[in-house]
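A single protein chain has been omitted from the complex, and every remaining protein chain is retained in its original position.
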Amino acid sequence: MKNKLTALPKPVKVLLWVLLALFAYALPLLEPPIISTPGVDFGGVLFTVSIYCLVALGLNIVVGYAGLLDLGYVGFYAIGAYTVAILTSFHASWPLLLAIPVGVVAAMVSGVILGAPTLRVRGDYLAIVTLGFGEIIRLVAVNTEWLGDTRGIKNIAKPPGVGGEEGLFQIPHLFWGDGTVLLDTDDKTKFLFFGVLDQIPYYWMGLTAVIIVLIADILIKNSRVGRAWEATREDEDAAELMGVPTFKFKLLAFATGAFVGGLAGGLYASRQGFINPQSFLLLFSILYLASVVVGGQGNRWGVLVGATLVAYLPQRFREFDDFRVLVFGLALVVLAAVRPQGLLPPRRTVRAKKLEHDLEELEEGTGEEEAAHA
Amino acid sequence: MPEAILDVQNVTLKFGGLTALDDVSFHINEGEILGLIGPNGAGKTTCFNAVTGVYRPTSGNILFQGASIVGLKKHAITKSGIARTFQNIRLFPTMTALENVLVGADAQHSTGMLSALFRLPKHRREEKDGHDRAMEVLRFMGIHRKADELAANLSYGDQRRLEIARAMATGPKLICLDEPAAGFNPAEKVELMNLIRKVRDQGYTVLLIEHDMRLVMGVTDRIVVLEFGRKIAEGVPAEIRDNPAVIAAYLGVDEEDAS
Partner (left out) sequence: MNFEFLFNNLPELTITGLAFGAIYALIALGYTMVYGVLQLINFAHSEVFMYGTFAMLWTVMALGGREADGVKLVAIMIAALFAAMLVSALVALLLERVAYRPLLKRDAPRLIALISAIGASFVLAELMGLRDRIAGWFGLDDDLSEYVSGARINNSMAGVIEKPRWDVAGVSISSIDVLVIVAAVGMMVLLDQFVRRSRLGKGIRATAQDPETAALMGVNPTRTIQITFFIGGVMAGIAAFLYMLKIETTRYDVGFLLGVKAFTAAVLGGIGNLRGALLGGLVLGVAENWGSALFGSEWRDVIAFVLLVLILLVRPTGLLGESLGKARA
C-alpha cells in the first residue's frame, strides 16, 4: 500500500496532497457526524487540534530528531503568548501581525539562552532543567504584576480579517439530518472575519501555520541540518568525530523548537483573547510530550496523529469529563506496553529493530573470535 | 626526507593515577601507511583518541600539518583533515548507508538552516557534491549497491566497510583505522589490507591499528610498537619482526593469556 503510494507519479502525489489539505480546511464546514463534537464548538476543537499539531511538530524537532528530552516546552509557548499579549493589549497596542514575529523571536532567544548552558549537560539533566524552566516561566508570570499576575491579560488582539464584519463572502455549513445532508443556510462562516462566535477562521489560521511548519520541517530534515540532528541523536561522540559540531546543532534544534512553540503560543493567545498562568501548567508540557511519543517520535506524520488524538479525544468524549485524565493516563500506560515505538514509528525503526537482534549475535560471535586470536 | 603530516611529540596522558600514554613520540610521513601495534591495553586506541581530540594530552604536543591540534574540538580536528573509524562499530544505525556517508561528507559543508529551508543554491550545490562524493566512496569500498540499506541492516563486514567509507567522505588527509579487520576471516582480512593499500594510493595517509602482526607486516611502511603506554620500538616491518623487545612484549602477553 505504502509502496504503491510512493510509486505514484509526482503530479498525482501533489494532487492528492492538495486534496487532503482542502479536505482539512473544509472539515469544520462539513461537520461530519461521529467526528464532530456534540456539545463543544467543532471549529474550536479543531483549532485546539491544530495548535497541538503545531506544538508537537516543534517539540518533535527537539525530542524526535535531536533526541533532547524537553519537559518544559510549555515555557516557550508561554513566552510566545505573553509577548503577544503584552504587545497587543497590556503595555502597547501593536497589531497582531507585528507582535507574533516578536513573540516568536522572543521564544527563540529564550531557547538559546536556556540551551547554551544546559545543552552541555547530560540528557536526563536536561529533562529536569527544562521542567524547571517551564515552571519558572509560569511562576514568574504568576508573581509579576507587569505580566498581569494571576489575573492574566485580557483583550489580546485578533488577527486582521478580510472584507470587514461580513467577510468577503459567506460559506454555509453542512447539516446532517436523518440520512440526508443539507446545506445549512442559517449557519454560515464569514470569509474571513475573526470574531468571537465562529472559531472556524482561527482553525484555518492554525491549519495554515501547521502546513507551513510541516513543509519547513520536511525541507530541513532532508538536508545537512536534519542529518546532523539524527547523527547526534544516534551517537553524539561518533557524530562529533565525523565533523558534526553537535553542540551547535543541538542548540539549533532547541531554538527551532522554541520558535515553533512561540508561534503556537502567539496564535493561541490571539484566538483566546485572554491568557493567565493557568494556561501554561506543567501538565501541558507533558501532554505535548505525550503527543510526540504516542504517535512515534521522529516521524512527523505519527506526531501529527498523536497530537490530534491527545487534543481531540478528551473533547469528543466530554461525557467522561471527570475521568478524562484518568483515562488518558491509562491509555498512556497501555500504549507504552503494547506499542512501545508509538502508533506510527519511523518506518526505519521497525526494520532496524528486526535485524538488531541478529547483529548482536554476530557481534558476540566476533568477540569470541577476537579472544581466540589474542 | 618526506614531510611529517602528523607529529606526536612526547605525549603523556594520565587518568587519575593511571598513565595511559607515557612520553610517546612518533610521526607519520605524508602518503605512508603507519602501523600502530602492541598487546591489549598498550594504549593504541588511547593514542587514537588523543590524536582525534577525544582526550586531551596531559603533556606533550600533537602537530598536524605543522600546526598544533591539542585542545581543538573533535569536529574541528575532523574538519582539519583527520578522520577515524572505531574499534567497535559506531555507525548511525537508523540512517541509511548513504546518509551515514553523507554525514561524513557534510564535514566539509556549511549549509545551515536558511539555505536548507529556502533550498538556496548553496544547499543544492553541497547536496550534489556530498551525494557524488558519498557514492564515490561507497563504490570504492564496494558497497554502493547497499546505499539505501539502513546501516543497522548491513552485514558485519559491510558495516566495517561503511565506517571506512564514512571516514573517507569527511575529506581527510590522514585516516586512522582502529582494527578495521576485527572479526574478519583471513581471506577477508587480506582483501581489506589490499583495500587499505588502495586507499593510500588514492593519496591518503593511513594510521592503522591492527592486532594481527602478520597482517600489519604485509601492509605497512613503518611500524610503531606500544607496550604499557610506552613506545618500545619503531621501524620498518623487517626491523620490528626481529626486535627482541617486541617479541618479548608479544610473547609475554601470550604467556599471561595462557595462564
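Letters A and B mark the chains in the order given here, with residues in each chain numbered from 1 onward.
Just so we're on the same page, contacts are C-beta pairs under 8 Å (C-beta built on N, C-alpha and C of every residue); 3 or more make two chains touch, one makes a residue touch a chain.
Just so you know, these numbers come straight off a predicted model, no measurement behind them.
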item: Chains shown that the absent chain touches, full complex; value: A
item: Full-complex contact with the absent chain, from A:Leu131, A:Ile156, A:Met242 or A:Ala264; value: A:Leu131
item: Among A:Ile51, A:Ile153 or A:Val293, residue touching the chain not depicted; value: A:Val293
item: Contacts of subunit A with the absent chain, listed as residue ranges; value: 63, 69, 117-118, 120-122, 124-125, 127-129, 131-133, 135-136, 139-140, 142-143, 282, 286, 289-290, 293-294, 297, 322-323, 325-326, 328-333, 335-337, 340-342
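The rule is short, and it goes like this: only the chains that are shown with their structure count from here on.
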item: Interface residues, subunit A side, partner subunit B - complex; value: 216, 219-220, 223-228, 230-231, 234-235, 237-246, 252, 256, 346, 348-349, 351-352, 355-356, 359, 362-363, 365-366, 369-370, 373-374
item: Residues of subunit B that touch subunit A when the two form their complex; value: 40, 52-54, 73-75, 78-79, 83-84, 86, 88, 90-96, 99, 102-104, 106-109, 111-113, 115-117, 119, 123, 126-127, 130, 150, 152-153, 156, 166-167, 170, 182-183, 211-212, 253, 257
